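Attaching a single structure in C-alpha cells format; questions to follow.
Only a single protein chain was left out; the remaining protein chains are all shown in position.
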Amino acid sequence: MAIVYQKTKGLQDTELHYCPGCHHGIAHKLIAEVMDEMGILDDAIGICPVGCSVFAYKYFNCDMQGAAHGRAPANASAIKRLLPDSPVFTYQGDGDLASIGVAEIVHAAMRGEKFTTFFINNGIYGMTGGQMAPTTLIGQKATTCPSGRTVEQAGRPIHMAEMLSTLEGVAYSTRVCLTDIPNIMKAKKAIRKAFEMQMAKKGFTFVEILSACPTNWGLSPIKSLDWIKNDMIPVYPLGDIKDIDKEVAKDA
Amino acid sequence: MLKQVICAGFGGQGALSIGKSIIEAGMAEGLNVTWSPSYGPEMRGGTANCHVVLSDEPIGSPVFTRATGLIAMNYPSLVKFEPNVVPGGLILVNSSVVTEKVKRDDVRAYYIPSTDIATEIGNIKVANMVMMGAYLAATKAFKVETVEEMIKGMFTGSKAKLIPANIEALHRGMECIK
Partner (left out) sequence: MAKELWKGNEAIGEAAVRAGCDGYFGYPITPQSEVPEYMSWRMPQVGRVFLQSESEVATINMLYGGGAAGKRVMTSSSSPGIALMQEGFSYMAISEVPCVVVNCMRGGPGLGTIQPGQSDYMQATRGGGNGDYYNVVLAPCNMQETVDFVQEAFDIADQYRNPVMVVVDGLIGQMMEPIEWHDVPKRDIPPKTWATTGKHGRDHTNVIQSLEIDPESCNATNGRLHQKFMEMKKNEVRFDAENCDDAEVVVVAYGTPARIVMSAMKELREEGVKVGLFRPITIWPYPTEQLRKLAGEDHVKNFLVVEMSEGQMVEDVDFAVQGQKPITFYGVSGGAIPTIEAIKEHVMALLKEAK
C-alpha cells in the first residue's frame, strides 16, 4: 500500500508532553516538516526556551540548545556568527520572548541576525501555571490577574510582530494561527518563507504563531479555537507585517 | 637601581607620554619597567598622572607613595605630589606654565621652560621631549644615544621629518640641567 502520510523525519520518536488541544505539537511538526522538506535538517541548530517548550530539545531531530529564560536570541546570534552557513532557529513563548527576553530579541532583530524566531503567543504563562503574560488580552483572566487584565494595572498587550517590523534589520515579520487546515497551511508557508529568507541571508525573520492553551485558558480545545478566532485575532491580526521581498517587488 | 617617577599635568599636556618615553628608554636599556596611569573621568580636561617604575630587579609594586622623581607639568600637580618625593629626590617643574617654586629644600629642583623651548624649536609638541632630556640629564638613568634611537623609531615614514626637532628638544632639555 502506498504511504500517503507519515510522521516527519524532522521530529524524533518521543512522546510529546503537551496538554490536549495545545498547539505546540502542530507548530513543532510544521517547523520540522519544513526543515526536512528544505533539506536543512541535518545542518540545523535550534534553541528552545524556558516555558512549556523547554523540552523541545527532545522532539526536534536536529542539534538543540536549551537557553536561559529569554536569552535564546543571544545564543542564536553567537551560533549564527560563528557558523554563518548553518540554519539556526529559536522557538520561544510569550513570557520568554515578550517579557524577560525583550532586550535580546529586539537587539538580535536590530542587528539583522540571520536566524529565524518562532514566537508562540498564547497570551499566558503556560508552564508556571497560567499567570498573566505581556500578551494577555484586556479582560482575560490569569492567576496573577484573577479578575482579568486591566489597562490601569498592566497596560495593553504587546504586539511583537508589529514592534519588530519597525527595525530595519528585520526581513520578514508575520503572524499566523493554527486553528484550521487553511491557516495551518498558511503557517507552514510562512515558516518555509522565513527559513528561505534566512538561508538567502536577507536578515532577521520572525513568525508569530497564535496558539491555544486550553488548560490555562480554562476552555475545551474546541472552544479554545473559537477564542483565538473571536478574541485573539481582533487584537493580533493575521498576515505579513513586513516582507522585504514584497517591498522590493513593489519598488521595482 | 630603582626609580619611581610621577609624571603629572593637565590632560593633553603630555604627562602620560613623558612617562611612556621614560619606560621605553628604560626598556631599551634592558631595565624592568611599569607604567600605571590614573584613569577615569578626570582625564577629560582634568589632571592626568602616571606612576613609572624603572628597576634592574623584578618590579614589585607598580604604584608607590614615595617617588624618586616628579615631573610636574602644572601647578596642581606640583602641590599634590611634592610631598611624595623622597629626600634627595628630583623635581622637574614645567616653568613655562608654573610660576611658583618648589617649597622643599631637601630635594633637587629644576625649572624647565619646556613649552617656551618647544616654541623656539618651532613645534610645541616637542615640549615632552624637552622634559625627557632634562630627566635624562638629571638622573643619568639612560644613555642619550638610547633616547635618540628611540625617537628615530617613534617617527617613521612621513613623520620622519619630526626627528630633528625632537632630538633638538632632547638636547635643549639636557642643557637645562647644570
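Letters A and B name the chains as they come in the text, with residue numbers starting at 1 for each one.
Just so it is clear, contacts are C-beta pairs under 8 Å (C-beta built on N, C-alpha and C of every residue); 3 or more make two chains touch, one makes a residue touch a chain.
Here the structure is a predicted model, which means the values were calculated and not measured.
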Among the chains presented, those that the missing one touches: A, B
Residue in contact with the excluded chain [from A:L30, A:A74, A:L137 or A:L238]: A:A74
Interface with the undisplayed chain - residues on subunit B: 20, 23-24, 27, 32-37, 39-40, 58-66
Residues in subunit A touching the chain absent from view: 12, 41-45, 47-48, 54-55, 57-58, 60-68, 71, 74-79, 81-83, 86-87, 103-104, 106-107
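By our rule, only the chains that are shown with their structure count from here on.
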Subunit A and subunit B, separation of their C-alpha mean positions in angstrom: 63
